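All protein chains but one are shown in place.
For subunit A:
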Amino acid sequence: MLKTLLSGDYPRSRPLTVVLLLMFLCLALGPFLFPGTRAFSTLGMICVFVIVVASYDLMLGYTHIVSFAHTMFFGIGAYGVAMTMDAMGKGFAPIFIGLGASLLVSLLLALLLGLLSLRVKAIFFALVTLAVAFAFLSLVTQLYHITGGEDGLRVRVPRELGPAFKPFDGELRGFSITTFLTGLFTDPGNLGEVWRESVFKARITGRDLMYYITFFVTVGVFLFLLRLVNSPFGRVLQAIRENEFRAQALGYRTVFYRTAVVIISALLATLAGVLFALINRYVNPENTLNFELMVFILLMCVIGGMGTLYGSVVGAVLFLLAQNYLQDVLKWLGGGLEPGSLLAELVGPERWLLWFGLLFVLSVYFFPAGIVGQLRLWAGRSSSRKQGNGDDTTAAGEQESGNKGKDGPVVS
């Protein structure tokens, strides 16, 4: 059962399994573990960006296609649904019409880009996607009467997905992990009190419904991608990544496969964009189309580990947590320091980008294959050490070799 769900592609590292299970539980029970609107929106963003990064990994990690147009497809989804709802009003019909229309637009654009990828070399393909993405960005900013320009669009979701809607009467209890952990540190002697403080009343609204829709779509997409990369199709992608010339000589029309990957990846990014618009309820060029966002997606993919899919979960979670909470951590750190001192200046909350960058450099230094890639590498080494020269060395060899290919995209 589990094997079928995960398509036989397990995390293959004990620490990684633990981390992934924790992340899964936190996301699955999120609204009942983390009170507050900020935590809620972070949870939603994590789900959305797992789709975005995982679909990007399909291109970058599994096929070595470097594209800078991923945010464009994300934006097409977000704007597609926002603009349809802007024009047609509230309701579920505009959502599905917007979804369908943006998927269609993405399909056509991705088909064009994909067919282009056979004509030009990798680096030129990357540049073309960059140009197309920028063109799309300026198009959206210029056509302000339908897109809202820089101001963006507010998305008025149907009542059933909004805060005013209560699917059932009564309240559920939530248990705030953050309150509990803080209490555990500050007041360890008084566990009963801490426990009672941590329990909060969770009001279930339409927003929670929207969150769970997003969560389940994310789980579905992730399992679909796991299946995809472990299917015969996925094997051909690996073959193309390793040696495109040879893949062709075996009779694989690599153009078909590359185009298919670009299209699948684009459609999933579009789907993520639609979810983003509905859960964030506000769409503008900065939060959907910006080049900075594109770089962030790339970073999440690389930090997590390219070509592993699980890396996209780890990368998205860590990155979004750092982006949203690093300032608070710094504020907390600086709290005990003398104001005005050099140290206090260094950990000032406004310096968060500096620390953010430092964290990234460190993660690339210590996890050159990405977090997931490196954990698997270590797991492979320790298991081969334990087994000596026994039969299991092959498994370790496979894992190691599996990671070798993820050093980076080869521009050929």
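What we mean here is this: contacts are C-beta pairs under 8 Å (C-beta built on N, C-alpha and C of every residue); 3 or more make two chains touch, one makes a residue touch a chain; residues count from 1.
By definition in this document, contacts and distances are computed from a predicted model.
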item: Chain left out of the displayed complex - its UniProt protein name, from "Ferredoxin", "3-isopropylmalate dehydratase large subunit", "Acetyl-CoA acetyltransferase" or "ABC transporter"; value: "ABC transporter"
item: Residue among A:L109, A:I204 or A:L228 touching the omitted chain; value: A:L228
item: Option touching the unshown chain, where A:V19, A:A110, A:V157 or A:V236 are the choices; value: A:V236
item: For subunit A, residues in touch with the removed chain; value: 4, 7-8, 227-228, 230-236, 238-239, 242-243, 245-254, 256-257, 260, 394, 397-398, 400-402, 404-405
